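Missing here: one protein chain of the complex. Every other protein chain is in place.
On to subunit A.
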């Protein structure tokens, strides 16, 4: 296990990249996912259709292919994303937002129809109904599945290691090359650093859930 201690700076560098990817992609995915969910229940057919196609396309495509498209196919159409961090953020948030959308939509479906009818009855517009009445209730209901989506996102950042991003997984591979005798401790170290993100995320889900719980 000395190999983990000796190479702590290398681990930390990879870990900080993984953490930044998770946080930045997570925030973007949350915002974009909420927008997609709103579009999916909107009364305007083209917006609804756009959101449906987007979600079905991204949710059913392997993340590696999303990366592949962004790095190798998009440039052929003149779309050149800067290699590394931002390419990874675009791919990860585009992919994760589809799952955020579906989680939020299930929350929207759980809000009683009477709530929307009452909101309309007192003269709120569709936007007001959604943002002031439906979404606040919907998001509270879906805290556990949303945290699941973000735990999956934290682990999915490892796909970026194959696409010009030196995060935890790529850092682990480098250490493995330098210490071929200790490849197993090196990988255990990598796993521990992922747990540093994912276990607190799981615990915070429980805390947040208790805080925002409401009687229905």
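Here is the rule we go by: a residue touches a chain if its C-beta (ideal position, glycine included) is under 8 Å from a C-beta of that chain, and two chains touch if they have at least 3 such contacts; residues count from 1.
One rule holds for everything that comes next: contacts and distances are computed from a predicted model.
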I notice the complex is incomplete. Of the names "Aspartate carbamoyltransferase", "Aldehyde ferredoxin oxidoreductase", "Glycolate oxidase iron-sulfur subunit" or "Glutamate ABC transporter substrate-binding protein", which is the UniProt protein name for the chain that's not shown? "Glutamate ABC transporter substrate-binding protein"
Answer key for A:8, A:72 or A:86 versus the chain not shown reads A:72
Out of A:41, A:134 or A:170, which is the one that touches the chain we can't see? A:170
Per the whole complex, from A:16, A:125, A:178 or A:204 the residue touching the absent chain is A:178
Any idea which of A:145, A:162 or A:185 touches the chain not displayed? A:162
By the contact definition given up top, give the residues of subunit A that touch the hidden chain. 71-72, 75, 80, 83-84, 161-164, 166, 170, 173-174, 176-181, 183
